[in-house]
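For this depiction, one protein chain was excluded, whereas all remaining protein chains were kept in their positions.
Note that the chains take the letters A, B and C in the order they are written out, and that residue 1 is the start of every chain.
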Amino acid sequence: MKIDKKPVINQTADDAGTSGHGTMKALVYHGAGKRSLDERARPTIHQPTDAIIRITTSTICGSDLHILKGDVPETPIGLILGHEGVGIVEEAGPGVTQFQKGDKVLISCITSCAICDFCLRGMRSHCLNGGWILGHLIDGTQAEYVRIPHANTSLYSLPEGFDEEVAVLLSDILPTGLECGVLNGRVKPGDTVAIVGAGPIGLAALLTAQLFSPAEILMIDLDPNRLESALALGATKVIDSGDGKAVEKVMALTAGAGVDVAIEAVGTPPTFDICQAIVAPGGVLANIGVHGKPVQLQMEKLWSRNISITTRLVDTVTTPMLLKSVLSGRLDAKKLITHRFKLSETMAAYDVFANAAKQRALKVILTSGPAA
Amino acid sequence: MKIDKKPVINQTADDAGTSGHGTMKALVYHGAGKRSLDERARPTIHQPTDAIIRITTSTICGSDLHILKGDVPETPIGLILGHEGVGIVEEAGPGVTQFQKGDKVLISCITSCAICDFCLRGMRSHCLNGGWILGHLIDGTQAEYVRIPHANTSLYSLPEGFDEEVAVLLSDILPTGLECGVLNGRVKPGDTVAIVGAGPIGLAALLTAQLFSPAEILMIDLDPNRLESALALGATKVIDSGDGKAVEKVMALTAGAGVDVAIEAVGTPPTFDICQAIVAPGGVLANIGVHGKPVQLQMEKLWSRNISITTRLVDTVTTPMLLKSVLSGRLDAKKLITHRFKLSETMAAYDVFANAAKQRALKVILTSGPAA
Amino acid sequence: MKIDKKPVINQTADDAGTSGHGTMKALVYHGAGKRSLDERARPTIHQPTDAIIRITTSTICGSDLHILKGDVPETPIGLILGHEGVGIVEEAGPGVTQFQKGDKVLISCITSCAICDFCLRGMRSHCLNGGWILGHLIDGTQAEYVRIPHANTSLYSLPEGFDEEVAVLLSDILPTGLECGVLNGRVKPGDTVAIVGAGPIGLAALLTAQLFSPAEILMIDLDPNRLESALALGATKVIDSGDGKAVEKVMALTAGAGVDVAIEAVGTPPTFDICQAIVAPGGVLANIGVHGKPVQLQMEKLWSRNISITTRLVDTVTTPMLLKSVLSGRLDAKKLITHRFKLSETMAAYDVFANAAKQRALKVILTSGPAA
Partner (left out) sequence: MKIDKKPVINQTADDAGTSGHGTMKALVYHGAGKRSLDERARPTIHQPTDAIIRITTSTICGSDLHILKGDVPETPIGLILGHEGVGIVEEAGPGVTQFQKGDKVLISCITSCAICDFCLRGMRSHCLNGGWILGHLIDGTQAEYVRIPHANTSLYSLPEGFDEEVAVLLSDILPTGLECGVLNGRVKPGDTVAIVGAGPIGLAALLTAQLFSPAEILMIDLDPNRLESALALGATKVIDSGDGKAVEKVMALTAGAGVDVAIEAVGTPPTFDICQAIVAPGGVLANIGVHGKPVQLQMEKLWSRNISITTRLVDTVTTPMLLKSVLSGRLDAKKLITHRFKLSETMAAYDVFANAAKQRALKVILTSGPAA
């Protein structure tokens, strides 16, 4: 999940203490740099459209690390982290008509009320009654149970036999790569695409871009290991930007034309600058990266280039399509998974994911049940 | 015309001296700050697809002033200025199949070969064999005669009875406002649109935006006279930005929501900044302005706003549609014209246009024939 | 409303008898050819997402006449007719978060659950839990009160001062003309559009087409009175098809080219045939008409013409845009209203509307309160 500093919305806080429902293990944020696996009360239904999900598989996202760094001030101390997950419906409020107890479901990182102006326009990320709230403003999915508001339109049925590990990639990272990078970038057959940043989100863009059969996908990163992963996941060429010559290399590879689509998957001025330097006239610069400061936009060059620059917080409107694409075998995302832990080992999982480059970690899966 | 610093292309220079074809009056650029109405040789056919047009109506554009300031180094000293015009075909090369001697034609500011990759994609502005060359890299239209390369696809037949003064607005300013502002901005019924800059190009965007029936068009400028013109041309509200509070005023008028489309029609960092501050989530910032330096893009705010920023040099692909819209009465552009001169008075016309604010000048028409 | 023979969905029937809530007047269908203004029990909340609306303005639609002819077998005897209306929220179920008692609202002819697959794709007409049910499968709006299921997404707030008579045209006829005719037809500036059928729905297409500024709108009908109305509402040319020569006339008016968009607004083979004969290569035939039998499609001619033929049941997704367009003055639909009655005079209103041609009736408004 990318972090949008939206004001805290009116969500009833989950019970802080234990209750008759029993307790559970959960990864709790205790302020900058502090996390622990705590015993917490299980969540309960607050609104008729809530559902309680027993988590069977979850994962850790880069934005969880952002919160832990203290970079997300709106996240309250004491919150359970995580916004990705697969599980079983444990209890459904009376207003939940699409799911019932026992259903296996995918949890979307975006909670959507379906009835506000933004949801009706397909901009669920800006839902006035939801958006990215899980593990950000309300308790999240790195726990044994989670409460999902607006469950009718924030959960998806998982077909029988669907690989749960892959499913959890559909909570956030695959729709983010697809919507913010590939769809906003209008990737199409024959295109030359460059993706700057071969971390998990850049690789998710790489995987989903292939649904539209571009002729070339150039992957740009500083880390040779990640570039190796990119090649394994379908990049047609990789460019090590460690020498500061990524722009020259892209222009050479494209005979000076530049690329049809430049996807920014890092969120820093230097990587944005590569993108604005390589996008061809008529092309698109599709930003995925979460930026912490302004960039300098070279409008004195770009004003006449007939380009588009796009930004987006994932709306997860492509989740049904992604489910079908995985089921049909058109999208094989399994290789994004590098490490597996039990939920009870979440502290260790964080240690690995926080040192992703050294550990050669991409996505780290958490599953329920006792440690092996 | 907006000025794109494209390298000088391989165009045969027009004859510098007089010839058997006779001479003509022409407005000639003599270096920064210097212009004169000179006697020049009439142009001749150089390529089979050239046509020679006898100019009956022309006009002056802001970019002519830019060249005169010396800001466009690629424009050679001695060039005849002007890229807008209406006239009569005087001579057509053997490869010109769409027009013949005597036809009344509209001259496009963009010369299009129709066969290069960019032309085939509709990006005529980037034509590898043309683009904006008239009055920029080859002799232009502020003269009694002009040579038009690739005449088949760089001229348009003018229907009987079409108002010539309005027609000359279709050479550049109306398609520029429409394509770079309105179409790139995806203006649609019900939208709230803001246009920053109520000069001729901003007003052209205002006029053409109304073809798509937005609910509100807010016009923002420092000059009360221009805002008055904007109201007369269809703005639903005007905002004087002289107090530096344009952003606050727009946000107040939109109940804090911002605008669906922000059109930048000036080309400076402060006006761009207004646009990026007022564009609503899901909206578009459509840039028309010619920028001379970079802008600071607030990506730390915009990355999650689901917006698009677009740039474009006019392609004049909408000229046929604009001709129909004027003919049918859907588009009334006549009010953009404030002053009229004979071609022989071009020097005086420049004096007025160079002091547009003081003179309350928008578009200044030049017509052939003796001074009144 | 156009009639779609969808199977009766699982809606709890309204109470047939009187109750503690009191009674009301309602126009009731009693089988083919039979209607009466009866005393009925007021509706009550059945589901948490229901709202009860006190009707202040309503109208009669061509499909109400269809039902009365007995052509809509799925409509049960005893049903209250009507699917258009404006009113005041009398009571809102606990799941209705968007409206409260006392709100003035527009009732959509399409009931949308917002959470089924079709609603999420914007195809509310095919809502698995709604669609066109009002006055078709459940009690409708030609009554003092009506129950609206899924009220959150089936009602719209009416802004202060909005003309109620015009508002009631937004329940069905204006979005139908716009969505099925104009948007499906992809009407754009410069286009030549032909609309076959100048009844209320064809005129609604005529009005809403003008939001996109086509160059020409040709209106075709047999009835000179209706063609006169069409001219008053913005048609640029009208064609009386009474002599069977509509096709020849259109081809003559378009110099043999045909039309960019042909809108079928009748629903019979002969009117469809006019459309398929006049649509230009590259054009669209947008069907609005409700057809009772097959048509012969001239595929031996059309296969190579690069055309599209579209069908659609209104989804009412454009209601927010239409509200803004009326408020801003871009859309003036008032002239569609020809007759006004009190709700207590509904029987007389039907007599007029059933003889629309003779009575020169377009839309007939019903208002609450005692007869004048």
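Assume contacts are C-beta pairs under 8 Å (C-beta built on N, C-alpha and C of every residue); 3 or more make two chains touch, one makes a residue touch a chain.
This structure is a prediction, so every number in the text was calculated from the model and none was measured.
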Touching the absent chain when the full complex is considered, from B:75, B:108 or B:153: B:153
Of A:71, A:103, A:216 or A:300, the one touching the omitted chain in the full complex: A:216
Chain not shown: contacting residue from C:313, C:326 or C:349: C:313
On chain A, residues whose C-beta touches the chain left out of the figure: 188-190, 210-216, 236, 320-322, 324-325, 327-328, 330-331
Residues in chain C touching the chain absent from view: 2, 4, 118, 121, 123, 125-126, 267, 272, 281-282, 287, 289-300, 302-313, 315
Chain B, residues in touch with the chain not shown (by the definition above): 48-49, 94-95, 97-98, 114-115, 117, 119-120, 152-153, 317, 320
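We adopt the following convention: only the chains that are shown with their structure count from here on.
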Distance from the mean Cα position of chain B to that of chain A, given in whole angstrom: 44
